[in-house]
Structures are given as C-alpha cells and as structure tokens.
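What you see is the complex with one protein chain gone and the rest in place.
Read from first to last, the chains carry the letters A and B; within each, the first residue is number 1.
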Amino acid sequence: MAKAKSISYEFFKGFWEILPPFRLVLGLCPMLAVTKYVENGLGMGIATTFVLLFSNIIISSIKSVIPKKVRIASYIVIIATFVVIVELVMQAFFYSLFEKLGIFIPLIVVNCIILGRAEAFASKNPIHLSAADGLGIGLGYTMSLFFISAIREILGAGTFFGMHIMWGSYEPFAFMIEAPGAFICLGLLLAMMNLIPNKLSGAN
Amino acid sequence: MKEYIRMVVVLTVIATVCGFLLAAVRKGTETRIEEQVLLYVQGPAVNKVLSSSTNDLIQDRQEISVQGQDYLIFVGERNTQPWAVAFERTAGGYGGDIGVLVGFDIERDIVTGIGILTHSETPGLGARVSESIFTDNFNNKTLNANFNVKQDGGFVDAVSGATISSRAVCSAVRKSLELYPEIKKEIVKQ
Partner (left out) sequence: MKLIVSSPPHWHAKIDVAKIHLHLIIALIPAVLFSVYTYGIHSARVIALAVATAVISEILIRRLLKKPVTIDDGSAILIGLLFAMIMPTSTPYWLVVIGTFLSIFIGREIFGGLGCNPMNPVIVGWAITRISWPNYFNLDLASVGYNLDFNYRYPLALLKSGGVDQIADFALIDLLLGKQVGGLGSAAAIFLVIGGVYILYRGFITWEIPLSFTVGVLAMASIFWLTDSSQYANPVFHLLTGNVIIGIFFLATDFSSSPFNRWGMIVFGLGCGILTIILRIWSIYPDGVLFAILIMNLFTPLLDKIHKKPLHLEIKEL
C-alpha cells in the first residue's frame, strides 16, 4: 500500500474509493434481496455495519494468536457470534424490522464483505485502523443500500419510508420492486459509477 | 504437534468465549423477545378470533396444566365474565409444523375462528392457509362439525394446490377440539 495509513483515510475510503458494492463488488445478495423498501435497506445496512465493526476490532486484536491454518474458522465463529447478537437484539427491540428482514439477518454471516475485510484488512492491521475500516466500509455499504432502496421504493411503490411522495395519479413502476428490477437497477448504477470516474479522469 | 495443540486450544477458547457471550445475550433478551412475539405474532390472531372481548387478551394470558401438560391460553372476557378461550395446537404440514390458534365460545360451545401463528409452508401455495379466505372457513362452527377438507368428506375448502397444508390445519383444529372440554372445565372452575 503506497498511501499513508491514517485513520481518516481508512475511514473515508469506504465512501468512494472502494465503496461497496459498487467499487468493491461484494455483498450483492443482501443488496438485491432486501432493498425493496428504504426501511429494510437501512436496517440491513446498520446491522451489517455493526457486525463489520466489531468483527474487525476483535479479529484485529487477536490476530497474533490465531494460527494461520484455522484462521477462517476462527473468523467465522466470531462473525457468527455477532450476527446472532444482532438477530437477538433486533428481535427484542425492532420486531417488525426483524419480521421483514427474516432469513437475511442470519445470512449476514456469509456476506462476503465481512469475511473479506477480516481476511484482507483486519488480520494485517492494528486495531484502530481496523475499526476505522470496518466503520467506513459499513457506513458506505449502508449508504449504497439506502440509495438503491430509495430508487426502488420511490419508483416501484411511489413511497419513501412508507409515505406516499409521488403525485396522486402516479402508477407505481412495480417492476422495480420485483427481483429482475433489482438486477437491472444495480447494473445501471454500476455502469454509471464506472462512467463518472472515466469522465473525471478524461476531463483532467 | 505443538502447532496442533495450539490450533485446538485457540479454537476452543474462541468458541467457548463466543458461546458464553451468546448465552448471556440470549438470557438478557429472552423475556423481551417473548413479549414481542406475543405482541406481533399471537396478538393479531388472538384479537381476531376473540374479537368481541373487552379485556386485554395478551396481558391476561395464563398457563394452565391439563393432564400434566402446560398450555398457554388466552381467555376473552365480557363484562369481567369469561366468555371464550383460545389456545394453540400444532400439526405437521408440508414444510414443518403449523401452529394454529383456535378460539372457542364457552357459552355457546362453538368455534369462533382460527388464526395461523407459525408455519414454514411454501410461499404462494401452502402459505396461503394463513389468508383469511381459508381461515374464514372455520368461523362460527359447531363442535360436532366435520373439521376435514372436502376431499376427506369435511366442510373445509382446501387451498388449491395445498391439500397437505390444509389437512394439517384441520388436524390441528381437531386436536384443539379434543383438548377443549378439559380446558373449559378449568376455566369454569376459576
């Protein structure tokens, strides 16, 4: 890594430079599955951020004692623990959100972003940087989920956080909240995200 | 060899610590989750089948023991007099157990209605047993009615394409019918 490792760099890179899932094309399953409504997308993003932050901190702090051969098993145990904690807490305090996200909460365990950051970053870097990385990537991911679910909910249902915001005679573009709509929406956004830096570098 | 021992020790320690952590969190959230489940899962169903009650059904839930087994029952009251009771029985469906809440009017001895609490049936097929178009089949039926799907000679319109799930619901209702006289006795005693 050529760039200086500062906390602010590690934190902010998650918002643009390797923004998941657009730049870091990981974590696509929840992105496609739970972004029908903004509430679900945001809930999923925050849950993922929580898991990512704590698994990064724990893994980074015990990285020297984990033997290389069993590192993935150890990471998964730690990640799974935090996922179950999120599940229980969500069930206890946000039951309606828990009902909507359902099976996708336990599936955070296999979200590639989390294991990916543990393996690629937390296992090689000190705690404070890992925490910044986890929080940055997590919030970046939340931001992406919010963005894509806002597009899908506004176009597909004519609502935003469940409130009607389109004009009265608006006929919801129901395709957007169906599964194929998610793929096409994601594809178009990915294309746009690739177009913007190309334009910027072209202008310079 | 030393490496192997280290691997075993590290993994064991991590798993143990995680296990304790989870147990603690579970212990801490247990009562709260139970309340939430009652409120969000059983609440709507109970309020539907015992709809003309004047008391808070969830708050007044009680556990009673019949023939050595404990059952969670919801007693509906009108003018502080118990008039109806609802409780859950399960039966094996297509994808797992289906939990069916059955409400009984203890004054007139009829089934007031049913609600599906838990199920893991196929969405769009078996899962449609929880829709009111199916559960309304059971509204205000006398106890000696034939609680079976029409193919089996009963009065229940099965959800098309989901006979197994529909049968399971009927069988859970029949189980409640068996239990009902005992539970009624207990309530009347009180």
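Basically, a residue touches a chain if its C-beta (ideal position, glycine included) is under 8 Å from a C-beta of that chain, and two chains touch if they have at least 3 such contacts.
Treat the numbers as computed from the prediction; the structure is a model and nothing was measured.
Counted over the whole complex, the shown chains touched by the missing one are A. The chain omitted from view is touched by exactly one of A:104, A:160 or A:173, namely A:173. Interface with the hidden chain, as seen from chain A, comprises residues 171-176, 178, 180, 184, 187-188, 191.
By our rule, only the chains that are shown with their structure count from here on.
In whole angstrom, the spacing between the mean C-alpha positions of chain A and chain B is 36. Across the complex, chain B is touched by residues 62, 65-67, 69-70, 73-74, 77-78, 80-81, 84-85, 88-89, 91-93, 95-96, 99 of chain A.
Only residues 3, 6-7, 10-11, 14-15, 18, 21-22, 25-26, 29, 32-33, 36-37, 39-40 of chain B touch chain A when the two sit together in their complex.
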